[in-house]
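Submitted below is the structure of interest, expressed as structure tokens.
Only a single protein chain was left out; the remaining protein chains are all shown in position.
Order of writing sets the labels: A, B and C. Residues in every chain begin at 1.
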Amino acid sequence: MIQHRSHIYGVIGEFESPEQLVHAAAKIREEGYRYYECYTPFPLEGLPEAMGMRRNMVPLITLIGGLVGGLGGFGFQYWVNVISYPMNIAGRPLNSWPAFIPVTFELTILCASLSAVFGMLALNGLPQPHHPIFNAPRFSHASSDRFFVCIQARDKKFHLEATARFLQGLSAHHVSEVQDD
Amino acid sequence: MSASQPPIDSPEIRRLTPVLAPGHTYSSVTDKISAIVLTRPISLGWLIGFVLAFSVFGVLNIAIGWLITKGVGIWGINIPIGWGFAIVNFVWWIGIGHAGTLISAILFLLNQKWRTSINRFAEAMTLFAVACAGIFPLIHTGRPWYAFWMFPYPSVMGIWPQFRSPLIWDVFAVSTYGTVSLLFWFVGLIPDLATLRDRSTTKLKQIIYGMLALGWRGSARHWHRYQSAYLLLAGLATPLVLSVHTVVSFDFSVAIVPGWHTTIFPPYFVAGAIYSGFAMVITIAIPLRKAYGLEDFITMRHLDNMAKVMLATGLIVAYGYFFEFFMSLYSGNKFDVFLVHQRLHGPYSPFYYALILCNILIPQLLWFQSIRNNVIVLFLMSIVVNVGMWLERFVIVVISLTRDFMPSAWGRYSPTVWDWATFIGTMGMFVMLIFLFVRVLPAISIAEMRELVAETSEEHK
Amino acid sequence: MDDMSENEFMHGRKHDHEEHEDSSRVEDHSEECAPDPTVHEHKLDLAAVRAKLRNHGGKQYWRTLEELSDNPHFEELLHREFPRQASEWDESVDRRDFLKLAAASLAFAGIAGCGNKPEQLIVPYVKQPDGLVLGKPRFYATAMPFGADAIGVLVESHEGRPTHVAGNPDHPSSLGSTDAITQASVLNLYDPDRAQTVTNAGEIRTWQQFLDAAAAAVSRSKTVAGASLRILTGTITSPTLAAQIQSVLKLVPGSKWHQWEPAGSDGPREGARLAFGRYVDTVYRPEKADVILSLDSDFLASGPGHIRYMKEYYRRRKLTSPSDTMNRLYVVEPTPSVTGATADHRLPLRASEVEQFARALAAKLGLGGSGTLEGAAQKWLDAAAADLQKHRGASLVVAGEFQPAEVHAIAHAINASLGNVGTTLNYIDPVEANPVNQLDSFSELCADMDAGKVDTLLIFGSNPVYDAPHNFDFVSKLTALKKSADPNKQERKVGTTIYLSTHFDETAEYCDWHIPESHFLETWGDARAFDGTVSVIQPLIAPLYRTHSAFEVLAAFTDKPGVTAYDAVRDRLKAAGTGDQEKFWRKTLNDGIVANSAYPPISAALKFNPASLPPAKTPSAGQIEFIFRPDSNVYDGRYANNGWLQELARPVTKLVWDNAALVSPKTAENLQLAQRAAARGGEHGQIITNVIDISLSNSQVTAASWIVPGQADGVVVLPLGYGRKNAGFTGSNKGFNAYMVRTSGALWMASAGSDIIKKTGEDYPLACTQYHFQMESRRKILSAGTLEEYRKNPSFAHEGDEQPSKDISLYKEFAYPGYAWGMAIDLNSCNGCNACVIACQSENNIPVVGKDQVMRGREMHWIRIDRYYKVETETGDPGGPDYDALANPETFFQPVPCQQCENAPCEQVCPVGATAHSAEGLNDMVYNRCIGTRYCSNNCPYKVRRFNFLRFQDWETPSLKLIRNPEVTVRSRGVMEKCTYCVQRINNVRIEAEKQNRPIADGEIVTACESACPSEAIVFGNANDKTSRVSKLKAQTRNYAILGELNTRPRTTYQAAVRNPNPELEKA
Partner (left out) sequence: MAQIFHRSTNFISRFSLFSAVFVAGLALTAILGLARSPYSTNQNISRAQPVQFSHKHHVGDDGIDCRYCHTGVETSAVAGIPPTKTCMNCHSVLYADAPYLEPIRDSYRTDKSIEWVKVHRLPDFVYFNHSIHVNKGVGCSTCHGSINQMPLVFQASPLLMEWCLDCHRNPEKALRPLEPVNEVFNMDWKAPDNQAEIGKQFAAERHIRSTAELTSCSTCHR
């Protein structure tokens, strides 16, 4: 059994309702587990708090993206019109900054949005089509109507039987081990 | 649903109509929506509709081919009317797009539950409308094969786009709008794609949806970041959607042509956009819910709310018309005053009266509950508003140009068969894309419906 | 051209020998890359020909064409290829479109880098002509013979290709300016429809075969009794040609010379004889006249010397300060002419009433006779008479070419009594080589043809089958058969008919021999100008095809057919010279005229008393009067195939591509004729009018009607020159043929009951470039006043001015330290004669688009002439119901080129910066950068930008390639274009000045429109130089900018028009 531990990703348990999962998640944390994850068909209120997550990096990345886009956008237009090829257009000044605002604005939005989305994906480690958790027999319900929690084998408090029992104690159904092939 | 409940739109409970018919569970919504894509066979109706739309799309391709061959001279445009159908259609399509982003972004920020079941296809509509709109600025140029000069790249000529031109602003606004809408839409799709992946029975579907789902597994930490990203996108899309039609209105308000050169354009263009957009959403929603029996998800409550939004934006537009007149007369600028006269008495006055009828008078019926909740009438009304908003753009773009400063250069415009072919062709393209969309992707956001189930179940407790 | 010897180069006759660098410019990459190779694929036959042409430099080039033209296949090929491309743009689908598609898609795919262009060849001279510098145009003086006048011109030639015509400052009838027709004459040279080979009964023949035929005819006339040679020509002023004719007449017994010019002036001729008992010509000096009265004379825009008269007349209307004086012009005329429209006083009278007016005026001035007019007209007459008397010796009465002899005689009498002879006009011996009453001369010929007295008939300079009075039925005269001894042998009454003309036209169809005629830019010759000055006609290019001059044809009938026109002219002129003959000859060629060869004034004793005239017959009231007038553009029909003139908006009506029966608004109402703007094109393009049948003098014609404000009621004008069956691709079957109802009895005027006009019930779309004539109370568009107002308030042009002050802008103004190009247009001097429009078209390679495109509102002229009536009506459309307002409206013309705004609205909105400001303040238009969004045009308040909606330029027709100005890019489809003050001329002058490290002098740069303008209304120059002419004009109080309130700050400004009405009449 011990030698098999390396092949085990973790132990998974299944819940009927969001409330049970949130409650379970909190309990697991109190128990001292650190490496565990919840899987839900839609975001649950209170779950992040229950799992003790902190604010994430996405907003910061977005802010940076936006600033780069905006400043870059205006800077570029200034360079084109004043430095690269100054031209007398309709008697307007070379640096007609009011006319440069729309493009600046659009570029701000564009870069911010791109960095928000790709930042999120990167932080989530997506794309990741293959993941051990998919080995869990009933996991397809995770994208439909069931709520799962999985305690991972790498957690030092992890012990196959004990952890499984602990989960059942939290009234989880179909507690089973997840193979890590 | 159980027989114990009164019929969904009986008068007494109509006001209480929920955004989701009671009795639904996580699995029921999941099944019902994903079934449309996964298990439901291709209906004859769908097939006929698609083939029709596709052949109209073929007309568009012919029209564009001929345009490239001969030049924009095949259209009705001339001097002084340099812009005709192409720009009218461009503004119209872009406007329609706005409702989608508005529903998904602004209503999301305002935490409106009733957006949930309509935002998905509204966003799809946005994308397709923008695609249709995007065609026109490209092909309306005399030499489309040089249109790439409008993008800033280090050319061997050492020259750059002219950033004072509203057309360049357009290029950036529209392309940004397209990109962001796509991102927004896709991010929203990821969990549903995962659902489809997990529920699809054939290997091929599993792989396709699996790839698209990027391996989404609904992990709590992912949801956490996902939500903040989605919120940010909504926050960014809101000013964007307002800016896009503002920039489009700059095409006119920055020019000096009487009837174009007015400060009221940005707000009233945006209002008009939302107006026509919601009209289009209704035009699509009503057949959709009927065809796929989605009355539980797209309830009378939705239609009622959308009708109200139409009424509200319609009034803003009416206010815009009024103020256009008032400012022209009040300013005493002889050209603007003359323009007012032209609209009322000029050769094109019938268009103007038609537009007043479609955009201001008829929509007033929406004050009546009975009208708002009569599906057929509402559908017809949404069509009327679409026509009206198209007429508005025609009045602004074309009629202003026919008689501007120099009486010696006055002229008239009438579209050729190719103008019509291009316009109708884009409609075909739009409908075709909608048809494809409902077949391959969930027309309603499943994940968000589950949330709704959760919330409504709490309410019921 | 084989006979062309080295020394003839010195006389400016040169090969066409173009270096490819200088061939016309192509601007669009995609044009350049794809089509060429594919052309071969599709048009093997023509491509082969082209290749052949390309591979023959110089002389070979044209000889090849000739060789080719000998084989019928090529003929057929030409007729298939050329007409389709010729001038008028053709909407039909063709293979080229798919080449374009290929080009487009290639470019689309981004392969348009043009990495590997097809190899280009440079074909240098073998022996370069002396003095020729590649890439530098050369200018040669020659003259265009036109009726009883010759207009001296300087022709611009690029490597031997004449491309542009300008006036010759040394020439009395030009003084450096031209008119529209002269400007457009260069297009006739390259007309692809020109006849190219000698034919007999349609079969191609050699020149030698014709010489034999001619010789045979001569010998026949010597042997057979009564079989005589007849020569039918138009009006001829060329001494050399006349001498040639005389020598033929001397050689061939019983031969006669007849003349027929459909728009000929028997009136003036016979008038002179009535007054003086002999033919004399009248030369006017408008410059010396304070008061001028025109009796239905358009002397400023047509007739001998009109260009000079325009110059002189307007020199008396230039205003620098309110204290300046102006001449005053009274015009009596049935239909508004260029002269009448801008007159100080204009009295619309029916053509027949003009004679009554003349008689009444004579009576009023105490020359005997009697006659009064009713009411207002009489008051008008009294005022005019008083004014004339007040300015004895400084007044002038001009009678119209198409008025009867009586009117001319009376005019002579009045001028004599006012003591004008010798001051404001002179009499000289007739300029015509052989002045005759052409109608009589022509009738005589017809009679003799009937009588079978004509054995050989030689026709040139006339197209009788088309333009003879229809009651002569000239065709039957040509084809009539005579009884002959052998009944089953058919013989024609007229033995042989020989016809010389540029095109294989209506007459050619009925003649045995057709000789293609050389263009005046291809031949040697001479001609007398309106004042008798002998002008030299020298060729700028060897004949493009196997064409021949009248001189050569006539030579065939003499004993020495070898003599070339060159020798003849040379000998004749040298003889005229004094001192070193060679030097004199050179000088003559250089100047284009024989120094002081003008006829001296003669004293003609008046043998005429108006009282002696029989009482004039007055047409019964209620009758409709039909008057025939040569068209302002295609004249008597000879320019019908000239696309430039066809697409040129008529000065007053603004009609193009058609003629129409002109009626006054009131008459239109009586006849229930209506017209309306069409949905497509509308006021700027397409007007739908009623079609009417006119059955006059037992013939009938169907015409489109057109309402002309200011036309006399009860008058229908039938413009000549249209409805041609065989003019060529451009000119055939356009409009209606007024000659069909023109009889020898009523050449200029016929009257009949209004019932002969029937509405057919059909409508016809006419192409009209400006229908709406009102300014809609937008005063700052065209500003005009009277001399009195101007004196009272010198800055009347700025009444209610809304021009924002310079410091209104938040932006600081751009500085223009160097040159600041600007233009001033004096509306006081513009009468809408159109010379500038064609000059611009020729200088700037502006395409002709055809009627269909004009009707869509897509004509391409860079400078347009707006016509406004100073009246307020309900609709602003001539079709509207405001008859009284439009009975005799004050008319104004305004040339509108690009205004070169300093704050140009167009520039700001161009997404690719294809239009931007130059450091000298030009509103540059970079065709090759333009992607064609048309945003600039929308945003242009003056609507002076023109767009190539389709591929308007003709890339195929070889001959049309030769006319292009290599200094200007040839624009392709999808590109915006417009006036840039002839920037090519600016650059060339600047470069020369910079090479010498000196500033550009004022007047050194002359734009095409400026150089053409006979009234010197357009002035171009450096607005930064306070001493320049343009600055002085801009400094005037009359100076204003169109739509100044928009703060576009145009570089082109206008000087308000000032009219000089007679206070007496103003009171009335």
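Going forward, contacts are C-beta pairs under 8 Å (C-beta built on N, C-alpha and C of every residue); 3 or more make two chains touch, one makes a residue touch a chain.
Because the structure is a prediction, the values reported are computed rather than measured.
Note that of C:S744, C:N928, C:N1024 or C:T1037, the residue touching the chain absent from this view is C:N928.
Which of C:G135, C:G419 or C:P1063 touches the hidden chain is settled by the complete complex: it is C:G135. Interface note for the absent chain: among A:N95, A:Q128 or A:S171, the touching residue is A:Q128. Checked against the full complex, the one of C:V968, C:C1009 or C:V1030 touching the unshown chain is C:V968. Where chain C meets the missing chain, the touching residues are 19-22, 25-27, 29, 32, 55-60, 110, 113-117, 119-128, 133-136, 818, 916-920, 922, 924, 926-929, 967-969, 980, 983-984, 986-987, 991, 994-995, 997. By the touch definition given at the top, chain A reaches the unshown chain through residues 85-88, 127-130, 134-140, 181. Counting over the whole complex, chain B has residues 153-159, 197-198, 206-207, 210-211, 214-215 touching the chain that is not drawn.
Criterion: only the chains that are shown with their structure count from here on.
For the pair chain A and chain C, the distance between C-alpha centroids works out to 80 Å.
Averaging C-alpha coordinates per chain places the centre of chain B 57 Å away from that of chain C. Contact of a single residue of chain A with at least two other chains is seen at positions 89-90, 92, 96. Touching of two or more other chains is recorded for residues 159-162, 164, 166, 168 of chain B. Within the complex formed with chain C, the residues of chain B that make contact are 65, 68-74, 76-83, 140-150, 157, 159-162, 164-168, 171, 254-257, 334, 338, 347, 401-402, 404-414. Contacts from chain A toward chain C in the complex involve residues 87-93, 96. Interface of chain B with chain A (complex): residues 25-27, 30, 152, 158-164, 166, 168-169, 172-173, 176, 179-180, 183-184, 186-187, 191, 194-195, 197-199, 210-211, 213-229, 232-233, 236-237, 239-240, 243, 247, 250, 447-448, 450-451, 454.
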